[in-house]
Structures are given as C-alpha cells and as structure tokens.
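All protein chains but one are shown at their positions in the complex.
Labels for the chains are A, B, C, D and E, by order of writing; each one numbers its residues from 1.
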C-alpha cells in the first residue's frame, strides 16, 4: 500500500478527529481491500443504528490516540465551553 | 465540514461530558452525513436497550479523552462524594 | 440540563465506582431523555445477560476515568487483598 | 449498598485480576440488584461463547485499572516468562 | 484457584502477547469454571467470524496492560519494521 500516514500531528482538534476517522476507515480498507465490496456495504452500515454507533466507537478509540499524540492541543487558547 | 471543534478544554466536568456526547454524535454524522437518514434512525436506537448502552459506551470513551485533556479538572474544589 | 457533575473526586474507590455508574446512566439519559421510555427499557436490559455485561463494560470504562482522576486513591491504607 | 471496595491495591497480579473480576460482577449487580434474576441469567451467559468473551472483555478493562493502581506490581521479582 | 500469575513481566513482546492471551482465557475460565462446558463452546466461537474478532479484541486490551507493565520492551534493539 502506498504512503497514507506520515504523522499523527494535526493543527487542530477537529483535524485530529478527522484523522481518527481516516484511521478507522483504513482499518476497514486493510481488512477488505476491494473498493467494490466496501461500496456495497456502505449503505448497509450507514443506515443501521447499531453499526453507526460502532463506527463512532472506533473513531473515539482512534481519537484517543491522535489526541494524545498532539498533547491534547493544549496550546490552543479557546475553550470548547464557549461553543 | 465547517469548524465545530476548536479545543478540548471545558470549564467543568459536566461540560466535558457534554463535549464527549458531541464528539460521539459527530462520529455518527461523519459516517452518515444525511440528516434525514439520521433522523429516521434516532427513534430506533433511542428505544432499544442495547444500542442505548452502546451509545453510552462511545460517550464514555470520548469522556476519557476530554477528561485527560482537562487534567481531570483537578483544580475544582468540590467533591462528587457530596452529591 | 441542570448541574449534576461538579467534580470527579471521590473519597473512596467505592464512591468512585458509584460515580462511574452515574456517568454510565447519564450517557443513556442524554441519548434518551424521556424517563418514560427509559423505564420501559430497564426490565429489558436488566434481565438480559448480554446487555447486563455491556452495561458493566460501560461502567468499567468510566471507572478508569474516575480512578485516574483520583490518582487511584493511593493514599488509602487498606489493601483489597484482605477482603 | 454496604462497603465492598476500600482499595485498589493488591499484593499480587493474580489478586489484582480477581479484584477486576469482582468489579465486573459489581457492575452487573448494581444494574440488576435482584440476586434471583442474576442467578437465572448465569447459566445463560456462562454457556454462551459470545457472552463469555464479553465477560472476559469487561474483566480486561477493569484489570487495566487495577494493574495501573498497583503500578503493575513492578516490585515483584519473578518473570511471567518462566511460566 | 491455584497460583497462575506472579508477574506481568515478560522477556519479549511476543511472550507478552502470549501472556495477554492467557489473561483473556482466564477471564473466561473464572466466569465458566467447568472445563467440560468450555470445551463444548470452543468449536462454536473458534469457527465464528464475529466471536473470533471479539476474542482478538480482549487479547488486544490485555496486551495494552502487559505492554505497559513492560515499558513496551523499549530496551529491545530490533525494529519491527524489518519484519
């Protein structure tokens, strides 16, 4: 497989979350390399409540890794509380 | 997608828990971007005992990340034991 | 939602475990705010072996967070080995 | 509920593993306080391959907590490699 | 139960992985002490794709614990990249 991951560093938490999503998708891709089969499965899991939650769980686990790699973006000055 | 996460910092543990919920929902949203489909699924998983517990698990995993990012709000003076 | 979590600190590991249970229940509550629906679901998951184990898993994950927030109550002098 | 957990410290890793089992069981007990119902469910999950593996997963998560609370029993001199 | 775990230390990562497998099996054993019943279940879960993956998940969680207890075997000089 070609290079797709050179660093776990991201500029913002949101980019880190999106990297976590990418890692989660890659875990699926390595297990099922056929894009044709994956495309058939996508409408299945994306319209099923349980599998959507499981997908969110994998993202959460990968986000733990990415967040720690970025020291939780502690240098950023804004607070999420003000959202 | 527009900016929705600029920091993992929150003022209180409760706000941190609510941020964990938001992260869990975002994991679902990125996987199923259609709001129409998600709205149809909501009554399914929110009335099913197993999927509710799975949803709580994703929140718990994200709360681990948020809690650590906030150093467990250790500066706060009240004890949860008095609740 | 009103204030329900002001600190992750507890006096004892057992209180910490009970806080982990509360966090797990809150994850369900935020996802399904209707108390009426939750009450109907309770006999379902509390009499099903698999969902009871899943509930215990969510508690275990939240207990990791609470235990770390309390530095594992290392100041306490008794050993669990004598239980 | 009466006192059942005063410390996460144990003398050996094995006692720590057994404490992790106790924590996992307590997660079930708090969710289903009726001993009569739990007794009926035990033969169900203990004879089902999937639920046994899920039970082992909860134990593994709690063992992470207990192991860290004991600093992985690093003072112990024997190596598990010689088992 | 007799002594089966005296340390989390192992000489190599592979021995650590094998210890993680042992911990995962012990979680099942404590929950279902009857060897006769476990032997009947083995062909069930070992020929089912989902339960095999769940078993691998429990091993992964226990491996986190063992790896950390061994400080990730950082003293070892070889790189896995050369495999």
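Following the convention adopted for this analysis, a residue touches a chain if its C-beta (ideal position, glycine included) is under 8 Å from a C-beta of that chain, and two chains touch if they have at least 3 such contacts.
Bear in mind the structure is a predicted one, so any value in this text is a computation, not a measurement.
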Report task. Sort by label and list the shown chains the missing chain touches. Result -> A, E
Requested in this report: Since one chain isn't shown, list which residues of subunit A touch it in the complete complex.
Outcome: 3-12, 15, 19, 23-28, 30-32, 37, 41, 44-45, 48, 50-51, 54-55, 57-58, 61-62, 64-65, 68-69
Requested in this report: By the contact definition given up top, give the residues of subunit E that touch the hidden chain.
Outcome: 12-14, 17-18, 21, 45-50, 52-57, 59-61, 63-64, 67-68, 72-74, 76-81, 83
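FYI, only the chains that are shown with their structure count from here on.
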Report task. Write the angle of the rotation needed to overlay subunit A on subunit C, where the fit uses Cα atoms and the result is rounded to the nearest 5°. Result -> 120
Requested in this report: Specify the chain most distant from subunit D by Cα centroid.
Outcome: A
Requested in this report: For subunit A and subunit E, let me know how many angstrom lie between their CA-based centres, rounded off.
Outcome: 27
Report summary line: Taking each chain's mean CA coordinate, subunit C and subunit D are separated, in whole Å, by 15
Report summary line: The positions of subunit C in contact with two or more other chains are 12, 45, 48, 50, 54-55, 57, 61, 64, 68
Query - Chain contact topology (line, ring, star, complete or other) - result: line
Query raised in the report: For this entry, which pairs of chains touch?
Result: A-B, B-C, C-D, D-E
